[in-house]
Structure formats: C-alpha cells, structure tokens
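Of the protein chains in this complex, all but one are displayed in their positions.
Let's turn to chain A:
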Amino acid sequence: MAERIFAGKIALAGNPNVGKSTVFNALTHLHQHTGNWTGKTITCANGIVRWNGKTFCLVDLPGTYALHSHVAEEDAAREFLQSNTADCIIIVVDATCLERNLIFTLQILSMTQRAVLCLNLMDEARKKSISIDVPALEKRLGIPVVPCTAATGKGLDHLMETVETLVENNSIKTTDQKNVTEFPPLSSFVHAAEQIAVETVTVDARIPDRDRKIDAILTSRRYGIPIMLALIALVFFLTITGANVPSEWLSYLLFACAQPLNDLITWLGAPEWLRAMLIDGGWNVLASVVSVMLPPMAIFFPLFTCLEDIGYLPRIAFNLDHVFCKARTCGKQVLTLCMGLGCNAAGVVGCRIIDSERDRMIAILTNTMVPCNGRFPAIISLITLFIVGTTQSSAKTFLLAAISLTCVVIVGVFMTLVASWLLSKTILKGMPSAFFLELPPYRRPQVGKIIVRSLRDRTMFVLLRAVCVAAPAGLLIWCIGNIQVGSDTLLTIFAGALDPFARYIGLDGMILLAFILGFPANEIVIPLVLMGYLSSGTLVEINQLSDLAVLLAQNGWTSVTAVCFILFSLFHWPCSTTCLTIRKETGSTKWMLIGMILPTLFGVTLCFIVHSISVLL
C-alpha cells in the first residue's frame, strides 16, 4: 500500500493489557482477538481508520513494560518508535493503575512529544473511586490527555479529533526524536511517575477492593485448584450439552443435501465414478466434519473467551506455576497451553510471551500435548461410547463425559510437565528464568460482542478448513479406497501394511492410516476411519452415536482401543499447520522434527503400555 494515500500514520503503544487491542478494534472496526491478560497482542497489527474524510494507518504495537529491555517483542516496539515513522503515537494507559503506566509513558515522551495519552478504562476507575485530574496531567506531561472507555466507544471521537489536530500540526516531521542510548536510568522514570501520580490521582481508600476478595477465593489454598477444575469441567459440560442437538441437525441437513447434489451431477452428464468421488468422497467427509466440528467450536470459543475476558487465565497460571517451576519451566506456559486448547498453532505463536529462549522452546515443543478443538469431538464421542458406556443423551451422560474430558486434559498437562522436565534435563538444559506475572483486575466480559465474534469467526474457520482440507482428504481417501491393485484396494494394502505395528499399540492399521492421512487436520481422523471401515470406501450416513458404536464394535473396537485412540490422539505429531508454525517460530526444521517426534514417542509408548497391560490382564 502506498504511504501517501494516508493522511498519517498512528501507532498505539502502552503497557500490556491496558486495552490497546480494544482501542484498535474500536477505531478500525477490525476484529483482532482481545483478552484480559498480559501479552495478548504479540505481533504488530495494522489497520485503517477512517475519520472525518481522511484515512489513517494504525499500527498496534505489542504491549511493553519498558523500552530498553532484552525481550524480542519489546525490541520491536522500541525499533518502531525509534524509526520515527509515526506521525502520532497514542499512548494507551489503564486509568486504574495510572502510576505504573506513567513509567512507560514517560519513556516514550523522552523520545518524542508527538503523542496523545488515551486514558482508557475510565469506567472501571470510576467504579473503584479513582479520580484523575486531567488538566493537571496534561500540564505535567505536556501532551493532550483524552479520557475514554474503549469497550463502549466513549471518548474515542474526541481521541481521533485530538490525533487529527496533532497530525495536521506535525505535517512537516520534526526531528525531536532522541536516540535511546542517551536514555536516563529507568529508575528516574519511576520516580517521576510516582511524583506525577501523587499530584494528579486521588483514590477513595474507604472502598474495599473487590478484586482482592475474588482472588482470596479463586487462588486460595483450599479452593483454588478445585474451582479451577470445576470451571474447566463446566466449560466442557456446556460445550458437550449444547453441541449435541445442533450437531444432529447439521448432520441431517448436510447429508440430506447429498441426494439433490447426486441428481444434479448426474443431470449434468458426469460419469458415475466422478459423481461417486465428489459426493461419496468429498461431500460426505465435508458434511461430517462440519456437523461434528462446528457446534462444539461455536460454543467452546465464546465460553473460553469469557473466562479470558474476565481475567481468569492469569489466575490459572498463578495457581499452577509451582508445578511448572518443579518441571524447570515457566508458569506462563499455562497461558500458552490454554491457547492450545483452542488451536495448537495459536498456542505455539502465543509462546512469544515467554521471555527466556529456553523456556519458550520447551513451551513450543510441548504445546500439542493438550488437545486442540480439532481433537475434542472425536475424544468426546469415544468417551461417551466406551467410557461412559451409553448412547443416551442425558445430562448425566454429558456430565460424565465432561469430567472424563477434563481428566484427558489433565493427562495432557501432566505429560506436558513430564516432557518439559525431560527436555530441560537433556537437550534444553538450564534453570528456569525469573518469572513474573501480572494479575489483571477482573473485568466484566463483553458477552454480546464475544458471541457474535466467536460465532462468525469460528464458523468461517471451520467452513474454510472443511473446504480446503476435509473435502480434498475425502476425495483422496475415496480414490485409494477404490483403486484396485490385484484383488485389493490401495486402502486395504496400506492399512494392512500398518496393521502389525498398529496392533502393538492397541490400534489397527486403518486407525493409524487415518492419523497419517489426518496430518493436514486432526478433525478428519474419525471420518477417515469410518470411511475406511466401510468396505466400499465411502462414508455412509452416521447420524447417531449408536450407529457409530455398532460400526466400531463390528471392527473389533473395545474400550482398550478407545483408550489407545484417545492417548494417540493426544500424543502424536502435530497437524501440518502447527508443524509449519513451529518451524516459523523456532526458525529451524530440526526443532520442528523434534516437535513431531517427541509427542509421537510419548503416544507410542503410552499406547504400548496400555495395550500390554490389557493383554496381560
């Protein structure tokens, strides 16, 4: 994009978790993911703001605590500010803890005065009876100060007016930028900030702090961990319960479309093999992936985002840090594991919040050991069928399934700890670096926005994956299921070749083949297994869990097979997207391969143990 079409370039800077992304989204009408924890924005995002007939380019810098530190993303922020390309910097600060935010503000102001202070979260400050003398603050800082509440959009018009004036007055770039090498010591900024805060902020100390009361329960010795597990189980319970009926409807609807599509293709004069390939292969896998994936994702994500917005995720990290410390790694790994529950590729990128190179590497390599959303539906079905042992949809079934799923996640987290410990004892030797974690204030989640955003974004995500990955994979498996070599199809030959090994780890050749073919996306593993079992190599309509139970039992599945499947699903090579992300984040193919081999070794070993025990018993 040519620079000159913009009336100006604006940068958003500030401490982590002060609502920069919320300001960014509100100004650009973009939908960057926001969350209530430090380090949510880890890459610079660019957007366009239209204001008063003009177009501005807006850059959202990652949140930083200081400008001369040793962390990669803080370098990015400093380099951007030093490069002198911004016409105006909006410094976003949290009005509820202005003093700490001023430390960073003053550092920016020592480099440039072309800035506006956006005093965000004014509503929260008011609730906490914190009042700020805005004119006095403007006078002390020498830049305009605009109070606002980005979540509701209040004050943002005034912010843009101020920015516009500033950009116009600065159309000829001044050289007021100073080099960072002549930075005074960091402590001088702290003292200056303290002084300004004393002069401008008044707090009514009589109001008790609500957050401390909540923390006293949520992070207490007695209730901290039980509440955490209960909350996770509740999220799973709501997901499983809520997804059940819509999944059936979607399945019914999409499979009902197969007949008219068949007729259409025949009417167009296509040969029978092409029709079979497109409908029996591509369409059916697509339909089963969409119907199985979409409802749980559309429910899990908003629920999880609510927990995130409230500010609960850092509390999980706080509660669990000690075990991660024992495994010689960083407690912030918990945050990346939580992101991994949604999508492992996102979790791997999220590892950037970890400062130390060694700790970050460990977090990246072990992230896939928590099940992502792509693996949940298969795990849930198998748990319901083989562990809860029923096909009835009742609240009790769902509750048992949710508890079992929580246990599966606990197994995943436990193995993550084991793997982290092993890595830190072998190829990534060293002690964990110093750990600090900010526990943000609790905030009311923007429920409406979350639901709308999650539904739209997740629906698009699932549909895109289904079209780009599931349908082609369906076509491929239809082909190898129908190409005859001698008396057998390619599918039976491949599955047969894998079978002897697969039997050792409690699976069978078809399952292992499905995992291999499921490399592009884990969500297609179960549809591929089913397609493989049905001799014709096409997926018949499986609307109900009971149909699935019958088919799996016919192919020799027992509860041991189900347990091994779940374990192997937890611990095997990451999907292709995650692998590429690992390579990008670590900058080496070697680490990507280790990231693939490590979980696979765990999976094979665990499945072998489970299978051997079951044989001995």
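To be clear about the criterion, a contact is a pair of C-beta atoms (placed from the backbone, for glycine too) under 8 Å apart; a residue touches a chain by one contact, two chains touch by 3 or more; residues count from 1.
Just so we're on the same page, contacts and distances are computed from a predicted model.
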Inset, instruction - Have a look at "4Fe-4S dicluster domain-containing protein", "Ferrous iron transporter FeoA-like domain-containing protein", "Nucleoside recognition" or "FAD/NAD(P)-binding protein" and point out the UniProt protein name belonging to the hidden chain. - result: "Ferrous iron transporter FeoA-like domain-containing protein"
Legend entry - Residue in contact with the excluded chain [from A:Ser21, A:Thr96, A:Thr149 or A:Thr162]: A:Thr96
Legend entry - Among A:Leu422, A:Leu439 or A:Leu455, residue touching the chain not depicted: A:Leu439
Legend entry - Option from A:Thr152, A:Ser220 or A:Gln544 whose C-beta touches the chain left out: A:Ser220
Legend entry - Absent-chain contact - pick from A:Phe6, A:Phe24 or A:Tyr65: A:Tyr65
Legend entry - Absent chain, residues of chain A that touch it: 65-66, 69-70, 96-100, 103-104, 186-187, 190, 193-194, 197, 203, 211-212, 215-216, 219-222, 224-225, 318-323, 325, 331, 433-440
